[in-house]
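I have placed the structure first, in the form of structure tokens, so that the comments after it can refer back to it.
A single protein chain has been omitted; all remaining protein chains appear in their positions.
And now, subunit A:
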Amino acid sequence: MKTTLKLMATSCLTLTASMALADGHMANEMTIVSWGGAYSNSQQKAYHEPYMENTGVNIINDESSAEAVAKLRAMNEAGNVTWDVVDVVASDAIRLCDEGLAMEIDPDTQLADGDDGSKASDDFGDLLVSECFIPQIVYSTTVGYRTDLVGDTAPTEICAIFDTDAYPGKRSLEKRPINNMEWALLCDGVAKDAVYDVLETEEGQAQAFAKLDTIKDDVIWWSAGADTPQLLADGEVVMGSTYNGRLFSLIEEQKQPVAMLWDAQVFDLDGWIIPAGLTPEREARALDYVKFATDTQRLADQSKYIAYGPARASSAPLVGKHADLGIEMAPHMPTDPNNAKNTFLYNYEWWADYRDDLDAKFQAWLSK
């Protein structure tokens, strides 16, 4: 009996002590959630390290962005949000904002002005797609192809995906309707600005699926960003869609015989949100970090480490050379005029409505 009591007392003490210790640490620490890999590394170099040096705040990295929406909701329901700043794609930011899980930001008072004097709201412009979203980079989903497997005439436009006669072999596409449905319609003769109007109708959806049907047996569907680069490197596919930064490292860092199509690349955004319901002290620190990390210079710095375009207009002129490879980064940005000759704008509001429905149809179509 005595031993039990002692044991229980000790464990209680240890518990309180460790909680107190955790509290003490909290004071000057913040947890920042991101995607991991090369992307987190670019943030570590461009944002975290200078910020930690300036302020003495210790930043802990958590690589949970892929499950951020679900985890934030669970934390919110449990009443214990342990994250301070979270990196998410724009569509997730909209969802989090809708669910009341992210706090609303006023760009002009809470974010830094551009170094050319422009207000933050003008500097970010249209990229402020949600009240809760602080844009960081513009990336694009585009197609890469094996230069040695496509024959003499390299593909120049997006519809090469659907042209199995000219470019036989497997292609890899993302296992979700977004982007694929749009590309299918574009290649089935629908005008670019009519795509979403067509896709709203049952017939339009059937048309997109019919177009995708023509290549269904030739597609390997990917769900992780690393899949297409691996498939391309192994020669498993002739072409495949993925994020432009992944293709950049495949081509420039790993020197694989791969080239990029850029045609009809779909722009998407990635940025920060601050979870709702933080204590005032943590909220202030999160805001301070975000203000620092999204100023003109910091956004331009990030592009030294990864081929994604800064979300501020004022950062574009500051984009320099890659930190290790020493090559100019501007021509590798999705927003570079040479690459952005024909781009497609991803319609967030539309997909927020149609995502549930079309995803169900897409999955049903896939399993047939």
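The rule we apply is simple: contacts are C-beta pairs under 8 Å (C-beta built on N, C-alpha and C of every residue); 3 or more make two chains touch, one makes a residue touch a chain; residues count from 1.
Everything below uses one rule, namely that contacts and distances are computed from a predicted model.
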| item | value |
| --- | --- |
| Complex member absent from the view - protein name from UniProt, among "Tryptophan synthase beta chain", "RNA polymerase sigma factor", "Putative spermidine/putrescine transport system permease protein" or "Cell division protein FtsX" | "Putative spermidine/putrescine transport system permease protein" |
| Residue of A:V69, A:V85, A:C159 or A:V290 touching the missing chain in the full complex | A:V69 |
| Of A:T109, A:T153 or A:S223, the one touching the omitted chain in the full complex | A:S223 |
| Touch criterion as defined above, residue of A:C97, A:V150, A:A184 or A:A307 at the omitted chain | A:C97 |
| Touching residue (missing chain; options A:D163, A:E236 or A:D336) | A:E236 |
| Residues of subunit A (touch criterion as defined above) contacting the omitted chain | 1, 4, 66-67, 69-70, 73, 95, 97-100, 170, 175, 220-221, 223-224, 230-231, 234-236, 349, 352-357, 359-361, 363-367 |
